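All protein chains of the complex are present and in place, except for one that has been dropped.
Showing subunit A:
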Amino acid sequence: MKSLEAEGQALAKGPLQIQFLENTPINGYGFTSFQDKLNEIDLYPLKPTGIEIFQINLGKMCNQVCKHCHVDAGPDRKEIMTRETMDACLNAIEESGAHTVDLTGGAPEMNPDFRYLVEKLSGLGKKIIVRCNLTIIVANPRFHDLPDFFKKHKVEVVSSLPYFTAVKTDSQRGEGVFEKSIHALKKLNAVGYGMEQSGLILNLVYNPSGAFLPPNERDLKLQFQKKLRDKYGIYFNELFTITNLPISRFLDYLVKSDNYEAYMEKLIERFNPTAAHNVMCRNTISVGWDGFLYDCDFNQMLDLKLDIPDPHLNNFRRETFNIRNIVTNNHCFGCTAGAGSSCGGAISG
């Protein structure tokens, strides 16, 4: 499987996705835009509440090509953050006052300067989160020591595992991914990740393998805990449920499988005002591999830059950042449906 970009598909391009999201009528609804919904609850324009989390996308390269990937990542993507841009990130992190740095990709570990950045961040005393796809740990001998490296820097590991069975996991993430993920989880457990009183946090991420919404986070966590423990002897801390946003490869899937309208209709129907008040872009900043700034990783993939003059790391000022209007569009319905969704899972009960 290739990325949409490598296949030259129209929906690989952010502006075309936006055009599609704005202009495709939703059956039975005429059309309710996200802006209208925010207006209804006096939340438009959406404003930030401060910077707590500094999320950095280290590049689009990945060893997997998951069907739902909102980054359109894969081995064929070459966009990758340089050490120079990482240094600019480090300055901006100090300026921002963020307490947490969230590293994502692609597979962030594939960036040749990944360890350099983690070491620097560790020196700054920031909480570090790495969104690790698990299979990277067992993909190549040069990654085999990642669990020890994570442990050394007390990195919090957040990993996708869409289900506790191979069929469902592999149908979303690729043939053989489940088995490799189990192998990697065992390695993380072996150094203490996910184990009681180790202080080493291993959180899992569930996202639906199809055009439906995630289950209740608490209930699903109990199922995951039982199945992974009984069958594989695997332990983890929390399970985050994340809704698939209608962008990039998941959007392409929705359109091709004729699920787009029904899915959008469902997202709109389940609009939850409490979730809207707590969307993650209000306390997060997202940096792209080339140093441009965004409200979140989703906006980044749609090429919707921060609504400030010159939205680049080199001009980062906390004040401008805190008074901006957050750029929203209809993909945002994915963050506000049902219990809501963020990089940290559901956002309201």
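In this section, a residue touches a chain if its C-beta (ideal position, glycine included) is under 8 Å from a C-beta of that chain, and two chains touch if they have at least 3 such contacts; residues count from 1.
FYI, contacts and distances are computed from a predicted model.
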Name under which UniProt lists the unshown chain, selected from "Branched-chain amino acid ABC transporter permease", "4-carboxymuconolactone decarboxylase", "(2Fe-2S)-binding protein" or "Quinol oxidase subunit 1": "4-carboxymuconolactone decarboxylase"
Sole residue of A:Gln19, A:Asn216, A:Thr274 or A:Asn315 that reaches the chain not shown, by the stated touch rule: A:Asn216
Positions on subunit A where the hidden chain makes contact: 27-28, 163, 165, 167-168, 208, 210, 212-216, 219-220, 223
